[in-house]
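Omission of a single protein chain aside, the complex is shown with its protein chains in their original locations.
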Amino acid sequence: MHDRTKAPLACDFLHLRLRSPLVLASGIIGTSPTLLARAARSGAGMVTAKSCGPTPRAGHPNPVALDWGGGLINAIGLTNPGAEHEAALLAEAKRLLEPLGVPLVASIFAGTVAEFGQVAAVVAQAQPDLIEVNISCPNVGDEFGTPFAGLPESAAAVTDAVRRALASLPQPPPVSVKLAPNVPDIARIARAVAEAGADAITAVNTMPGMVIDAEAARPVLANRVGGISGPALKPVALRAVYEIAQAVDLPIIGTGGVLTGVDAAEMLMAGATVVGVGSAVWYRGVEAFAQINAELQQFMAAQGYGSVAELRGLALPPAARERRCAHV
Amino acid sequence: MHDRTKAPLACDFLHLRLRSPLVLASGIIGTSPTLLARAARSGAGMVTAKSCGPTPRAGHPNPVALDWGGGLINAIGLTNPGAEHEAALLAEAKRLLEPLGVPLVASIFAGTVAEFGQVAAVVAQAQPDLIEVNISCPNVGDEFGTPFAGLPESAAAVTDAVRRALASLPQPPPVSVKLAPNVPDIARIARAVAEAGADAITAVNTMPGMVIDAEAARPVLANRVGGISGPALKPVALRAVYEIAQAVDLPIIGTGGVLTGVDAAEMLMAGATVVGVGSAVWYRGVEAFAQINAELQQFMAAQGYGSVAELRGLALPPAARERRCAHV
Amino acid sequence: MSEALAGLHRPYRVASIRLENAATRTLVLDRSLAADPGQFVMAWLPDVGEKPFSLAGADPVCLTVAAVGPFSRALHTLAVGDRIWLRGPLGRGFAPPSPAGHALLVGGGYGVAPLRFLAERLLAAGWHVSAIVGARRAADLLLVEALAALGVRLWLTTEDGSVGLRGLATDAFDAALTAAPEARTTVFACGPVGMLAAVAALCRTRGLPVQLAWEAHMRCAVGLCGSCEVGAGWLTCLDGPVFPCDPTVALPMG
Partner (left out) sequence: MSEALAGLHRPYRVASIRLENAATRTLVLDRSLAADPGQFVMAWLPDVGEKPFSLAGADPVCLTVAAVGPFSRALHTLAVGDRIWLRGPLGRGFAPPSPAGHALLVGGGYGVAPLRFLAERLLAAGWHVSAIVGARRAADLLLVEALAALGVRLWLTTEDGSVGLRGLATDAFDAALTAAPEARTTVFACGPVGMLAAVAALCRTRGLPVQLAWEAHMRCAVGLCGSCEVGAGWLTCLDGPVFPCDPTVALPMG
């Protein structure tokens, strides 16, 4: 077998060498070590676990998700076993992923700035390769999330708390902060978390939305409101990545609506370093990773691109493109 | 002919009696009196002119719009002839609309809070039935719009300036403020403009987005970024209306992704008083208004609803639904 | 546009109701759905909840519901003319190989419902069909007459011996196979997880191809939330509910 780290899809992300730029997005089958390993075997270059918080949460009652035609909507409600249990699952996941050469991302959320630091410290015990800080889950009302991603100050405060909590560890994992699309100026939020010490940015989480059944005269989700993902989110995510890429010199996990290899190429061209994949698992099965990898490689061959890095930022204004190639 | 104001689609909006709850959205063929009249003849209950600013603007170069599959994206760039000329067009439009019984909405934007007031005063000369204040156009960068709709303070300041500018008129027209979907908490913005004296709220404008052509490795719009409308926007708009309807006791022009009569019913159920229609003109032609009216009437008959007002707020939580029926 | 959008719930009306046994009734709905036996729908009652149900028929849509808890009891309160919302068909159903051969259906509890739907399809495609129907006691047996009426050769088992063989469905396995009209047998099973595992083990021993309709706790039903995981990484809603193996033993490929 040839060296997969040299294949055209191999790429760098922070200190990591990935065999593919595709990253399993948080909350997508990332609830168990075996499912994380399955995404990795299918072709994900890096996998993100479901977000976990300080204590166990059952999540919302059904209906929690559906395909409304232009994309998906979900309000799972951050179902998770709590940080302590999650740390054990992450450790087991790491064991399964190691032989596959696929790094593991832990994802965390919390209700207060201080709690974010505490959860980060607990999951760090499992030595994930990256901790993603979900400050943007739109499905838990005012209880969690929304306010943190909505203002530069709160986004920065969470970033700072997580950094401090990890600083005392012998080998603190790098931190990516996951941003929400529903802000007036995402570049401002990106700059704030960059200044607060984020190592990377994940953009974007789902867009707040609602699906109503006219015959029932009711919102369909039991939680009434939910988050939009899939095809409808793609142009929103591309623009967010495009603006963040011009605002900060951090690597970006560009996420939202990527279903095909061409979609992945567009996300890289908007300025993403690697590409998150979530809803595609519904549209194409867990095999989505293998299929997107194959399509991306085919696109690159047809267009004469030799590496993933060559695609990065091609759709940015020329000056920003050069800056991004030089720095990130 | 029977009295159209008594037909099942007739409804009240502020002091106006509309023959249909469908409102031609701003920027959609609202560039001339004859096109506004055409939308009215097709079945719009009220029509909104293209937004106009203090001085003439040519707008952005082509490509300015396209259908990306899940919806539209546009960056027309607020092409307009300036407030003075617009006032003349509005007066002519009013003349054409009067015999049709269709009220006219003027739409304004500006670069500063003070200018908003000035533009409002100029277009008010044409005695439009409503002035819509577009604080949310996402296609002109930092030059106009975005900051105003993004923060409660700036949204309120614009509302207040427009109110004051109109206050000295003998019969000041009511004012609707048009909100942007890309905010962390649209209810806060709605409360701010309500407190500043808005008479109604229009929600929502387009969602910031970008479409990239992977083969060209470029954003497709000449302006690079644009605003998403059409089907992809519908769940976002429904949620915005749902949250605004619970936050304020103002009538709402619910706008975004309405293509069919059932879509219109959903928007009313989310809490809208009347329903904006824009992109449907691409999907179904100018005849869209007649078609949506017919479908809505058919839906109401099949489900046993006798009036548009009966649909209003049905998908809201019960307490909010009652409050809305009583007050708006 | 809603008809074209596969993932949205669509409202159906109850056209008729068939009482199957004391605790089980079949809701016959007013329209049909293109679907395979073994596929499921998510049934939604606004303000009540949403749960998975196997299709017990597709033309028209039928759901066979055992009243065991709040949601299934709510379904039992539906009267003719009432509405029920379904999204689907979801998941992978039974996939009979070709050419046609001998099918041995093994059903326990309401698992018999999709098997009756399957038997109709198999018979139409020229299969010989036998079925083992198991239950705790005679009163719990389901759809026995319906299967017999189709011309399916039947073996009944009850745990208390009140009807048929005393024991579990798997205890009739050898008898049913011996009586099989030909060697090319495929086993199709639906029922409690314990029964399915036992059927899978028996088939493994005998080298028989098997298709098992599994159950799991379903939430999103679109393959994303992970709550329906079975074994080491199978998603019941997306890879299943019908598996060509015991998913608690075999590994998914990728």
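When the chains are written out, they are named A, B and C in that same order, and each has its own residue count from 1.
By our rule, a contact is a pair of C-beta atoms (placed from the backbone, for glycine too) under 8 Å apart; a residue touches a chain by one contact, two chains touch by 3 or more.
The shown structure was predicted, so the numbers you read here are calculated from the model rather than taken from an experiment.
**Q** Among B:Ala65, B:Ala265, B:Leu311 or B:Val328, which residue is in contact with the omitted chain in the full complex?
**A** Of these options, the touching residue for the absent chain is B:Ala65.
**Q** Just one of B:Ile28, B:Met46 or B:Val158 touches the chain that is missing; which is it?
**A** Reading the full complex, the residue touching the unseen chain is B:Ile28.
**Q** Given that one chain is not shown, which residue among B:Ala10, B:Cys52, B:Ile76 or B:Val158 touches it?
**A** B:Ile76
**Q** Considering the whole complex, not just the chains shown, which residues of chain B touch the missing one?
**A** Counting over the whole complex, chain B touches the hidden chain at residues 27-32, 34-35, 37-38, 41-43, 50, 59, 61-69, 72, 74, 76, 79, 211, 213, 215-218, 220, 222, 278-279, 281-282, 285-287, 290.
Keep in mind that, in the parts below, only the chains that are shown with their structure count from here on.
**Q** Using Cα averages as centroids, what's the distance between chain B and chain C in whole Å?
**A** Whole-Å distance between the two chain centres: 50.
**Q** So what's the Cα centroid distance for chain A and chain B, whole Å?
**A** Whole-Å distance between the two chain centres: 34.
**Q** Which residues does chain B have that touch at least 2 chains other than itself?
**A** In chain B, 231, 262 touch at least two other chains.
**Q** In chain C, what residues contact two or more other chains?
**A** 1-2, in rising order.
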